[in-house]
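Omission of a single protein chain aside, the complex is shown with its protein chains in their original locations.
Our next item is subunit A:
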Amino acid sequence: MISQLFILSSKGDRLVYRNFRGDGGDDVTDAFYRAVTSLPGDRAPVFMAREGRHFVHVRHGGLYVGVTTTADTSPFVLVEFLNRLVTLLREHCGTLSEKSVSVNVALVHELLGEMVDFGYIQTTATEVLRSATHGEPETTKAFSLLDLRSVGLFGAETQQSKVAPGSITNRPVLPPRGEQPARSELFVDVVERLTVVIAANGTPLKVDVQGEIRLKSFVPGGCELRMGLTEELSVGTEEQRGYGRLPLAAVAFHSSVDLEEFEQERVLRVTPGPGEVTLMRYQLAEDVPVPLPFRLLPSVEWDPAGRLRIHLKLRCDLPPKQGDPTLCPPSPPSSHAINVVLQLPLPREASSLAQELSSPEQTAELQGGGRCLRWAIPRCQGGAQLGAVFRVQLPPTPPLGLGPAALTFELPALTVSGLRLRCLRLSAPPGAPPAPPQRWVRHLTHSDSYVVRL
């Protein structure tokens, strides 16, 4: 049960405050802000207990969105709710910022009144809220495709851009009442996260792929969406799943997804309302070999005086060409990785670094007071091999050993599992607008944790 709910600006000003159960003073926000700011580090823990209250908060757009509870409530409920609240606020106010919240404060109150009653969460469904609220969203500024700040996939917090117009997703989902939507659009993201540990001898110790399909719709309700997935998909444990090329160990669907055709056709049917939903979460079975995107071939030479020569060869094993152009949408002609960063912890604090890199756009530097070597590669083509030589000066004590090296990267337009959207059809309800909605499908893989032991 939620006792109080608040949204604070980054400076601790109260933007929204509701006391649902009439217990506790109104000074909780001050107590919370004091607690948050008195902690070292820039990220306070999600759960905090202060002055007999349990605070749970998330941070978005510089705002603190938090609740308090005194009862023994499920932390999952609270965090899920806060995340949902943030999504809803985005849908109703466009971006989430101090400005947009304070302008729409009446609407936010109205929403909260419907969402929570006496601390019991009632609903977080966009459609339901839509019918129960009457306030109109006020937008804070005109949309600009040139506004690069708001570029980004809504599904994953990455810097990937250029694939689809990003800022378009940062507007209220709900068109002003009584107006035809300016443009009906539909975004589907297939985002995969890759967790890999590669042993020193090059064999993968652990390969874990988690993915999700997200849908953000600006289409008025009533249209049925049919989404065809890769047909080789199979689900279940080893005994259950048969011979599919793309075995998934665990799948979870949103409750609105109709799975009637899933078994046979691998088609998800959903009738989306305006708003954002995660349609499907899945995990690739562990016993399936996944082509790993990167290999690292290091060679290290020690010198008793503490000089260390590290020669790193990074091979990008992405296929030079991927996919079938007949797919919808067609695969890009070649695959590549972007924003590749390799971090290599050093055994002792290094005092100096000399580097030989293969191209000027790459950079290398020491971080963490010399305890870590960071090599950044903005873009790496599939099939390419990059080399770099680093010379590091360390204190002349016997070293403990290097590594492990950690890689972060993004693979645009590619899913490592091979799961793709085969087709995306929207059947219009009777009397639908003549123009079919614009559909955007985006695939992306990013590294959650990609570790190469040395």
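Here is the rule we use: a contact is a pair of C-beta atoms (placed from the backbone, for glycine too) under 8 Å apart; a residue touches a chain by one contact, two chains touch by 3 or more; residues count from 1.
Heads up, the rule we're going with is that contacts and distances are computed from a predicted model.
The listed choices are "Sorting nexin-2", "Origin recognition complex subunit 4", "AP complex subunit beta" or "Transcription initiation factor TFIID subunit 5"; the UniProt protein name belonging to the chain that is not shown reads "AP complex subunit beta". Contact with the omitted chain, checked across A:125, A:292, A:357 or A:376, is made by A:125. Counting over the whole complex, subunit A has residues 1, 13-17, 20-22, 26, 45-47, 49, 52, 54, 70-77, 79-81, 99, 102-103, 105-106, 109-110, 113, 117-118, 120-125, 132, 134-135, 138, 140, 193, 195, 197, 205-206, 208, 210, 237, 249-255, 278, 281, 283, 286, 345, 371-372, 398, 400-401, 404, 406, 448-449, 451, 453 touching the chain that is not drawn.
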